[in-house]
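Of the protein chains in this complex, one is absent; all others appear in place.
So, subunit A:
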Amino acid sequence: MKRLAAVVALLGLATATAACSGGTTDKSGGSGGGGGLFTTIDVNRPGLDASAPANPWHPKGNSFLGYNAMKLGWVKNHVTDPNQFYPAIAEKWEIAEDNSSITMHLQPNAKWSDGKPVTAEDVKLSIGIAYTQGSTAFAITPGAAGAAADVEVVDDRTIKVTQDMSNPSSKFARGVLDSIIVPAHVWNSVLPADFWEKLKTSRGTGDGAEKAREEILAVGQKVLAFKPPNDVSAGPFTLERVNPGEALLLKNKNFFNAANVAPDQVKFLNYSGNEQIWNYLTAGKLDQSGFVAAPTDVMNRIKQAPGSHLIKGFSPVAVGMAFNQSKKPYDNVHVRRGLAHLIDRQQVTKVASPEGGTAAVTTSGMHQKPAQEWIGSELSSLEPYAHDVAKAETEFKEAGLQKKNGKWTLADGSPWKVTMHAPSGFSDWISAQENIKSQLIENGVDAEVVTVADYPIYLEEIAAGKYDVGFWLMALGPAPYDIYQRLYGASNGWTNVAGKVKHSPAGKAGNWMGSSEEIDVEGVGKINPGELTEKLNAASAEEARPIMSQLAKAANQDLPAIQLWDYVNTQFTNTSRFTGWPEQDSDLLRLPAGVWIQLGLVKKKQ
């Protein structure tokens, strides 16, 4: 252990030294006052893998979205409209009024970094690859909502994708434009010659179709392992080299908007934990970083760094404390309501996510910002579940719980302990649960926090119904269906099989939440929330509005989860070397900084 501590300390020192030398390079990289070198990190990927290929589908691939990885369009994640995009490989597009097809016109000057033009054939091959990865619009699961039925190359620069209207989705266009595009002349070997035939067969029924689907998925493994000999990019940068400390990308002179791309080089620094990013930021080394959870004092220190500039915006996600209603006493709505009253969400947010979240005003199933857009004034008519110990006691009594010697027990007098689960490493969740635990114990409800090794195991175990209570990401917008499928989707028993909604009983087919199939909502009547959620898939914004209102009321009344806080998208930027950063609350904040650069926003400081 001593030896390990010494090694860890030495490694830390070495990293710090590397980081310092990186900083020196940053300064020399600039010409005059401005910067030629753009230094950043990929917050979604701790630990660079120097041996990983420039493959956008490889889990550790050295392919950075917006920089050397391009999509057809950049999804804006608009609060209410999922079909708004910034142009990328596609310069413009037409979406059919009934959402049945999308026709995309590629950038007339789009070229790969090796000088070859980007064509509709490149897009078709990339769509073929997307099928092997089970992407939303290009799913091979029979009857999947919003899946493409046909891909047609209209001409060299135009391509049309048609939706299978037997189970349509309003997100179809989004699913298509959100596709990564790779060069056919590099990648064409990954798809077998008869791929499109196989795809046709896979859409049928019977053993032949099943076999074809298996073969397509097997190609997916080949795609993941594919190693392009060198990085051929249609983005503003190409990968030059990667070492364990950093990845260096050089400006792609063939990029269609190269004239407006300010940095000559981009450097992604390696990191293994948040504290390393805090150190980069406090030293002013990074020109940009996505959101990193930080305690208030660290955040203040980051703000004091020279040139530090924080930009905040909407992040379409919230976190809730979800219940397994198959387990007692969480099957009783009064227990869930009592807990909602007992937990002070303001305090939880202050402790767990002071800079990255705002306490949820209530449980509506939606992030507060889209909730206002979707249901407006109705939001204020929902029960706010304000922190109120007396109300909590009333609810617990109504649920039949008993209070003995200051401790709440189940109706039969047996002990009750709220066991909350969280994945290890999710420090804000653990911190929140620790705070909730203290709040509950102080009010006579025994509680404990249990962690599991990692997020995939957590998801597996929660789906298997192993937990009573767990934290759950919800309100995953912006598409209305996406928002409510977190509460009334597969995890609560509702699945869409070939366009038909089916409800599985609690404990079966991944239904771990176990809500009732029908809920009697005050002022609305009896509703089937899963069926309503499914309707959102094909509904227009106007059609969706009343459904969203009904689901918000259902979620608020029935509390399958207590919404704790809504996340805030805080981006860290630095004005010492570059300017032109997005405005506060800009929709660009929900896209990688490479997109800001390629759109020509970011400028060298003069």
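As a working rule, contacts are C-beta pairs under 8 Å (C-beta built on N, C-alpha and C of every residue); 3 or more make two chains touch, one makes a residue touch a chain; residues count from 1.
The rule is simple: contacts and distances are computed from a predicted model.
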Of the listed "Potassium-transporting ATPase KdpC subunit", "ABC transporter permease", "Nucleotidyltransferase family protein" or "RsbT antagonist protein RsbS", the name UniProt assigns to the chain that isn't shown is "ABC transporter permease"
In the whole complex, of A:386, A:453 or A:509, the residue touching the missing chain would be A:453
Contacting the left-out chain: of A:203, A:222 or A:350, that is A:350
Missing-chain contact, candidates A:36, A:134, A:245 or A:295, resolves to A:295
Of A:165, A:410 or A:441, the residue touching the omitted chain is A:441
Contacts from subunit A to the absent chain lie at residues 1-2, 4-5, 273-275, 278-279, 282, 294-298, 300-301, 347, 350-351, 422, 424-425, 427, 430-431, 434-435, 437-438, 441-442, 449-453
